[in-house]
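In this view, the complex is presented without one of its protein chains, the others remaining in place.
Up next is chain A:
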């Protein structure tokens, strides 16, 4: 039953993709009327103007370009032009750094706050205010105070990805079942040991869920941050190609951003499954 469901879902997925590509292809075929112009004028103009070619590339253009990129992902033509593999590497490294810092701060802090109902009530308004701030709003402030654009980008990832983890840790720690803590108390388990052997395993699934939300946010943020500070990374690639109005490359970048984001999410989903326990 489940295998046939999976099969049917797969067929529907492929049919949807095919329909999407088909509509895309039809919609971007050149249909605009071609204006008559002298050949010497036409030589100076782009294909959009001379052949009525749609400004939006079709799926075939994107596929061809994607193949070109995949063939040589690690070329390096100088500081402003590097292969997609290198750009993605820079972005993942930045996300990794900012995210790791956020983990190191959020989980211990969340633990402390979660174990004290007073603190968790007192800090809640601050967290709620800071949580919804967009990365682009942090950027000028970071650039101005940190005075270094690459550290600013990491800081922005840190500050944006810390909140879901912090909130989930607080929630997870605070909602460990009272009986378990009471049992530990009756057996005279010390505070530290109680935290590590009772509370941590109990709260782990919730904490991991927070981490999973955070990695998604960190990956969302990096593209915006890199578009702003430039230099390297997939966000810079998008900006650089937009500068040249190369929609084809922008679409390829969007595709790759999606794929990498999905992979990051899958990795954390696997971790979550590892720590989940049946009650």
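By our rule, a residue touches a chain if its C-beta (ideal position, glycine included) is under 8 Å from a C-beta of that chain, and two chains touch if they have at least 3 such contacts; residues count from 1.
By definition in this document, contacts and distances are computed from a predicted model.
*Asks:* Leaving aside the chains on screen, match the unshown one to its UniProt name from "Hydrogenase", "Thiol:disulfide oxidoreductase DsbE", "Nitrate ABC transporter substrate-binding protein" or "Cytochrome bc1 complex cytochrome b subunit".
*Replies:* Missing chain, UniProt protein name: "Nitrate ABC transporter substrate-binding protein".
*Asks:* Determine which one of A:4, A:38 or A:186 touches the chain that has been left out.
*Replies:* A:38
*Asks:* Which residue, A:55, A:104 or A:274, contacts the hidden chain when the whole complex is considered?
*Replies:* Of these options, the touching residue for the absent chain is A:55.
*Asks:* May I ask which residue of A:102, A:198, A:213 or A:227 touches the chain that does not appear here?
*Replies:* Within the whole complex, the residue contacting the unshown chain is A:227.
*Asks:* Considering the entire assembly, which residues of chain A contact the chain that has been omitted?
*Replies:* Missing-chain contacts on chain A: residues 35, 37-38, 40-41, 43-46, 48-49, 55, 77-81, 140, 143-144, 147-149, 227-231, 236, 239-245.
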